[in-house]
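As you look at this complex, bear in mind that one protein chain is not there, while each of the others sits in place.
After this line comes subunit A, so read on.
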Amino acid sequence: MTSRYLSIEGIARRFSAGGKRTTVFEDLWFAMDKGDFACIIGHSGCGKTTVLNILAGLDAPDDGVVAVDGKAIEGPSLDRAVIFQSHALLPWRTVLGNVSYAVSSRHPRWSRDQVRAHALKFIELVGLKGSETKHPAELSGGMKQRVGIARALSIEPKILLMDEPFSALDALTRGTLQDEVRRICLETAQTVFMITHDVDEAIYLADRIVLMTNGPEAVIAEIVENPLPRDRRRLDIHKQPDFYAVRNHLIDFLVERSRTFKASLPDGYQRRHPPRVRPSAAPNPTPDGDARAA
């Protein structure tokens, strides 16, 4: 129906625990184009991981479909790589072994040397050259997450899915890794769907930020278009004219509206087309003419 690259079409997910059925979300719609970087933010437990697992094919929706490139997905695929929150490295394999495992899954016919060379290329890309014979237990949290990133990128997926990939890291490491992920994704025009609950991370990385209300029965409140220029840099991002507009908008949502949004849906709210907003410091018109722009 849509010609978008990735489209979530009316999916629902329900869990029954102890005879009680809870709906995490239902009739959820979202779409992205090739090369888009989308972040989804919302409070813990609202269903972000559930959405991501469905996109990954690790979980199936109870209703609705997810289509990639016009084809409904059924199960996991090498076209969609996942960077897990807990890095999920295989502890009995070295750095090279972990990345090679992914490469040889992607290219079963490749020779050992080909697999090795390709894996080394991506280990170098994430700055881990020299550590390829180490085991995960010998690596710091940031290095482990780098291996996870190298593993995901090494299969050259159509879509990269990330579940709070930097949340367990200290601020300094997180910043460096955000820089590298942004650089790599821009260079390769990678399509990325990422979960975060860090507002600054979303503003720095994402083109589009999806706001999800609190669960259960979470809905997408709105889709925020990032007004900052593409060549933004982390170090002076706060000097961008629109930075505080978008930041305040997101924080206002997390603090207040994520809780109250469902009780007072704006006029004309459609689940299928949540409002698009473009917070901005100057009162200039937004693409959809939305009223909520700051």
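Quick notes on this structure:
Note that a contact is a pair of C-beta atoms (placed from the backbone, for glycine too) under 8 Å apart; a residue touches a chain by one contact, two chains touch by 3 or more; residues count from 1.
Methods note: contacts and distances are computed from a predicted model.
For the chain of the complex excluded from view, the name given in UniProt is "Nitrate/nitrite transport system permease protein" [choices: "Cytochrome c oxidase subunit 3", "Nitrate/nitrite transport system permease protein", "Tryptophan synthase beta chain" or "Common central domain of tyrosinase"].
Within the full complex, the residue among A:H43, A:R106 or A:H197 touching the omitted chain is A:R106. Note on the undisplayed chain: of the listed residues A:V82, A:M162 or A:V277, the one touching it is A:V82. Of the listed positions A:V24, A:A56 or A:V210, the one in contact with the omitted chain in the full complex is A:A56.
Although one chain is not shown, part of subunit A still touches it, namely residues 56-58, 75-78, 80-82, 84, 86, 88, 90-92, 101-102, 105-106, 135-137, 155.
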